[in-house]
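Below you'll find the structure, written out as structure tokens, and then a few comments.
With one protein chain removed, the remaining protein chains of the complex are shown where they sit.
Just so it is clear, A and B label the chains in written order, and each chain counts residues from 1 on its own.
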Amino acid sequence: MSRYFTEDHEWVEVDGDVGIVGITEYAQSQLGDIVFVDVPEEGKELAKGDEAAVVESVKAASDVYSPVSGTVIEGNAALADTPGLVNEDPEADGWFFKLTLSDADELNALMDEIAYKAFVEKL
Amino acid sequence: MSINASGWRPEAPVAGGKASPTVTGNKGLMLEEKLIFEIGDVETTGVDFAEAPPLQGRGWGGAVPGAGLGETSPTPSPSPEGEGSADLLAGLFRTTPIGLPGLSEPETVRHYTRLSRQNYGIDLGFFPLGSCTMKHNPRLNEKMARLPGFADIHPLQPVDSVQGALGVIHELATWLITLTGMHGVAMSPKAGAHGELCGILAIRAALEAKGEGHRKIILVPESAHGTNPATAAFAGYQVEDIPATAEGRVDTQALIARLGPDVAGVMITNPNTCGLFERDMRTISDAVHAAGGYVYCDGANFNAIVGRVRPGDLGIDAMHINLHKTFSTPHGGGGPGSGPVVLSEALSPFGPLPFVAKQADGHFALIEEETAGDDHPHAFGRMVAFHGQMGMFTRALTYILSHGADGLRQVAEDAVLNANYILRSLDTTLDAPFGASGPCMHEALFSDNGLATGFSTIDIAKGLIDEGFHPMTMYFPLVVHGAMLIEPTETESKAAIDQFVAALRSVAERAKAGDVSLKSAPHFAPRSRLDETLAARKPVLVWKEPVLAQAAE
Partner (left out) sequence: MRYLPLTQPDRDAMLGVIGVATIDDLFVDVPEAARLDGPIHGLPMHASEMAVERHMTALARKNLTAGEAPFFLGCGAYKHHVPASVDHLIQRGEFLTAYTPYQPEIAQGTLQMLFEFQTQVARLLGTDVANASMYDGSTACWEAIGMARRITKRGKAILSSGLHPHYVSVAKTMAKFTGDLLETATPTLSAETDLDALIGAIDKDTSCVVVQYPDILGRIADLTPLADACHANKALLIAVVTEPVALGAIKSPGEMDADIVVGEGQSLGVGLQFGGPYVGLFGCKDKYVRQMPGRLCGETLDADGRRGFVLTLSTREQHIRREKATSNICTNSGLCALAFSIHMTLLGEKGLRTLAQINHVGAVAAAKRLSKVPGVELVTPAFFNEFTLKLPVEARPVVRTLADRGILAGVSLGRLYPGEDGLANGLVVAVTETTSAEDVETLAAALEEILA
């Protein structure tokens, strides 16, 4: 299992051809209290960079882009009732959706944890 | 001597002292008020009717019994059909309780009077919401709008019976056209955003008539009101952002570079949302026209230039005018607005129906679908039932006639003077990002640059509430971090502005010094800061009986 990051502050945790996608601790800290998350439905085909989910605070709505291409297996149903999970635990329980990767090579263009940390520090 | 038997021995008042909490939650003149659902019941009514003649049939079983809300709401008792009567409600009599509480008239008056006292309004004090233009609402306007000849006429009356009303629409239309130097005006749009839609639809209709329907891009500066991109998207256009320059204006070169055969038009606010006049407006208009597009101007800030500049002289094709801003129809806690759209000669044939036309004999005609016919074949259609916001037309015309051409010019001058006075009185206290760009127009813009760590614009805004002011517009426009947009309008006296400046200086200094008491402001308002996160996570949008609300959880 390994975790990759995008410059738009999504992470994807990959195990075989299954990826779990969420937003980073840095992203949640910039959004403030999250009040609503719209996650994609099972079966939705996503290309890398597609708008996959929406995360909302009371004053902003932000699109979450898919870090990789693939087919959605599951959206995180827990976020419907407790969107605050994204604030409390963005990089574990606050995940957004799972997908089967259609092109694992896309991962090569993403950052690893150390590179992302360095990226954020420069912001 | 005779002894004072009442026992009331006047003494000097004692200063200080600590108040104990009140049983009622009231604090002197600050009165709490429950919801109508908590104080009313479905058996009470504050309206007396003449005895209703009975009709026999299913449902109307005479009196309406029952008491209390919810389960025990009044359920009319079905009665057997009376002799020779028919059920003329198609068997659809509403038998279930509706749950609408009533109050007697004194209770009603008290309920809404108490609620009103929890509101800040322009009648009470300075209300410097940038871009919203909170100016005095003359009561003559209210009185005129309530003349039965305007308030009590039906929109579908034969036109011969409403010549005075059509005359008002026509007279106001003439003023708007003349003040803006344009060719025509669409009066029916119901608000500014509706007016934007009207203008964009006219542009699209004009392009399609020229066989240019393939143009799909509308250029919108990033400082624009959110309604601009929302409107363009609604009308089927793709929106592309145009950047701002460092001095807070549209980047003219970037805009011109983007023009081409795919661009339908631009939407530009002038004066813009940073409070600056777009100097290059004429250049931009000429370039857009040369590229085959049209120029929409968001006229939300027309109050800054009315009587001094005519948008028609700047090459604009369409511009909405918020009558509730420039011409002082009341904002009413969020509407109703009114958004007539002035149109250039090129766009006038494409405006919506209906409209009022003055005929050679002085008679006013209403041009609708039926009468548009051969004369107005390009009208893009109807945007709204009936003729627009008549009640706002009468108020705006009253305001315009009161001011006249000279007074309106003075309105713009005083509004701009007041804003520049605020800008220069505060630019040593607060960061004015475009202060060096020259004079502002009707509003002064500051940023949150220089506040102590952890302090933001919202803390200054809430601190101003404690000082007795309505805060300025905050966090808009988006191009300035922690924006504070202050619009005094022509309504404020120098003394009122001086007091505001003193208050804002004090609050800003506290925010720069990191005064934590600002974080819990306001302290003297009917409510302290409200939890908007809670409201959005578990939306409660209607009242439910406590029992039901509990059961639903």
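Just so we're on the same page, contacts are C-beta pairs under 8 Å (C-beta built on N, C-alpha and C of every residue); 3 or more make two chains touch, one makes a residue touch a chain.
Being a predicted model, the structure only gives us computed values, none of them experimental.
Enquirer: Among the chains you can see, which ones touch the chain that has been omitted?
Expert: Computed over the complete complex, the missing chain touches A, B.
Enquirer: Which of these touches the unseen chain: B:212, B:262 or B:414?
Expert: B:414
Enquirer: Looking at the full complex, which residue from B:255, B:287 or B:314 touches the chain that isn't shown here?
Expert: Only one listed residue reaches the unshown chain, and that is B:314.
Enquirer: Give the residue, chosen from B:232, B:287, B:432 or B:483, that touches the chain omitted from the document.
Expert: In the complete complex, the chain left out is touched by residue B:232.
Enquirer: With the missing chain put back, one of B:221, B:299 or B:337 would touch it. Which one?
Expert: In the full complex, the listed residue that touches the missing chain is B:337.
Enquirer: Out of B:438, B:454 or B:546, which residue would touch the omitted chain in the full complex?
Expert: Of the listed residues, the one touching the omitted chain is B:438.
Enquirer: For subunit A, which positions touch the chain that isn't shown here?
Expert: 36, 56-61
Heads up, the rule we're going with is that only the chains that are shown with their structure count from here on.
Enquirer: In their shared complex, at which residues does subunit B touch subunit A?
Expert: 475, 532-533, 535-537
Enquirer: Could you pull out which subunit A residues touch subunit B in their complex?
Expert: Residues 33, 35-36, 56-59, 83-84.
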